[in-house]
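Of the protein chains in this complex, one is absent; all others appear in place.
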Amino acid sequence: MNKHVVVIGGGVAGMEAAGQLRKTGFEVSLFEKEEKPGGHLNKWYKLFPDRRPSSEVKEYLDNITSGEGIKIITGKTIEKIVQNKNQFHISDKEGSEYTADAVIVATGFDLFKSARKEEYGYGIYDNVITSADLEEMFRKGSITLVNGRTPETIGIVHCVGSRDEKMGNLYCSKLCCVTAVKQAIEIREHLPSAKVFCFYMDMRMGGAYYEELYREAQEEWGVNFIRGKVSEVSESINNRLVIKSEDTLAGKPLKMLVDMLVLMAGMEMSEEGLKLGDSSGLKRGDNRFFSPADHHFGSNKSNLKGIYYAGTCTMPMNITETISHARAAVMDVIEYLKES
Amino acid sequence: MDRFGFSISKGRQIDYDANSRHIAEFISEREPSFRVCIECGCCSATCTTGNFTSFSLRELQILMKRGENEKVRENIKKCMLCGKCTLVCPRGVNTRNVVTLARQAFQKFPANAV
Partner (left out) sequence: MQFDPFVIPFNIGLYFILIYAVVRSVIWFNDLSRPDKLRLQRGFFGKTFGQSIKEIFLESLIHRKILKSNPRLGYMHMSLAFGWFLLILFGTIEADVFGAHHLNAPYKSIFFKFFNPEHGRAGFEAAYSFLMDLILAFILSGLLLAVIKRFSSKVVGMKKTTKLRVLDKVALTSLWLIFPSRLLAESFTSGAYGTGSFLTGSLGSVLASFLPAQEMAYPFWWLYSLSLGTFFILLPLTRYMHIPTELFLIFARNSGIKTGDQPGAFREIQIYSCSSCGICIDACQLNFSAGITNIQSAYLMKGIRNNENVSDIAFNCLMCGRCDQKCPVGIELTPLRMLSRRAGETVESEQTILKKYFPDRKSVLPARPAADPSYTFLKQYEPAKTDVIYFAGCMTHLTPAIKNSMVAILEASGVRYNFLDEMGGVCCGRPLMLAGQDREARELINHNSQLIWKSGAHTLVTSCPICYKVFKESYYLDVEVLHHSQFIKNMIEDGSLKLNFLRRKVTYHAPCELGRGSGVYDEPKDVLRYVARLQETGFEDKNSLCCGGSLGNIKISSRQKSMIAHDVAAELTKDNPDILATSCPLCKKTLAAATTTKVADISEIVADAIIKPAIKKKLTEPAGKVKMQADFQN
């Protein structure tokens, strides 16, 4: 009989892992808490750095996970994994139990809850939105203020909830910078007359063609970059947003009125991942993500044999890295199941 | 400088070798978080005093680290210690202690004006 592998989390990592597992001949069950698989990909409109539609990646993932050999179970949140000899017993929120010979945990990330950074006024001021909200607007094809008008000046704040000790996140989410640049360009695409200002601490453009995208944003789209973290946002009498920052390169405080402020929410360990990890005895690091057995040559291995990690449940990753990481997890599963 | 027959106007450069960083050392010994500033400018943006003057704690901190102490000596007095900067600092720099220590240091080393 074929060995059965359970993949927890139907985002990019989970879908890729499931597809690759089937190729090698395993029976796969893919659990997804939402009603359909795809994860954050479903919410994103276009991807950096080439602005290809996210639906293309989704299509690829749907293709490799459809058909015989993969059971996709949606609307189920897995809460616990218990090992019994060579069997893993997996239980969901409702108490149903499933068994598996190996498990891949691909619980992914949550976007930082921007309301926690109260000084930015998310949830308080109407026109403070997050990067995810903006993607939604792109998808709908209209960038508008709450009162229906079109914004003329838009601020983008980098590092919201990342590199922020006060929020308990010392790490860099590493994708927000390039997301900001991508979204700045898209705003200019949609609203050619709008002015866009990115407020950054450091521009971390460390991926393939990221720096080029940054240059394109400046050169072709006229996006403005101001080196200074926004410290405070308030609302003016006519409902515009007053942002306070320091232009650290000019060495002067900077006050600016914008119509809309976009917060580049960072990546955090997902709530489901936290629950699952803590109830199953999976080790987590200071950054709350799962802590792999070895950061160099065991980044998919957990502290429990037979349970492997794929994707952003271990650290912030882009889609390319996530897919590679998921494939690597499959290698570990093959090796493990050969031994047992 | 003059002895070598050319001059760069003194205000133009940080003479890192000649400058004394004893104030910065005094502070970082007692408040290690002084070292972790990444110059994001949050503190000076939210600053109560900065509302009224060109006071920038970020700038004063980096000046002390470079040994450019004289501009700091007069300006550090303007801080009201209200604590907003401590609250917004993403690095957890204990800015109120930095200011208090800087004031102490300047009182302690009055003669060290370069």
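Going by the order they are written in, the chains are A and B; count residues from 1 in each one.
Throughout what follows, contacts are C-beta pairs under 8 Å (C-beta built on N, C-alpha and C of every residue); 3 or more make two chains touch, one makes a residue touch a chain.
Just so it is clear, the model here is predicted, and its values are computed rather than measured.
Across the complete structure, the visible chains that the omitted chain touches are A, B.
Of A:P53, A:G168 or A:G222, it is A:G168 that touches the chain left out of the display.
In the complete complex, the hidden chain is touched by one of A:I124, A:A208, A:A250 or A:M331, namely A:I124. Where chain A meets the missing chain, the touching residues are 116, 118-119, 121, 124-125, 165-168, 232-235.
Mapped onto chain B, contacts with the missing chain fall at residues 33, 46, 48, 51-53, 77-78, 80-84, 86-89, 92, 94, 96-97, 100, 104, 107.
Simple rule for what comes next: only the chains that are shown with their structure count from here on.
Chain B has its Cα centroid 38 Å from the Cα centroid of chain A. Chain A meets chain B in the complex at residues 119, 159, 163-166, 201-202, 227-232, 244-248, 251-254. Here chain B touches chain A in the complex through residues 38-47, 50, 54, 56, 58-59, 87-92, going by the rule given at the top.
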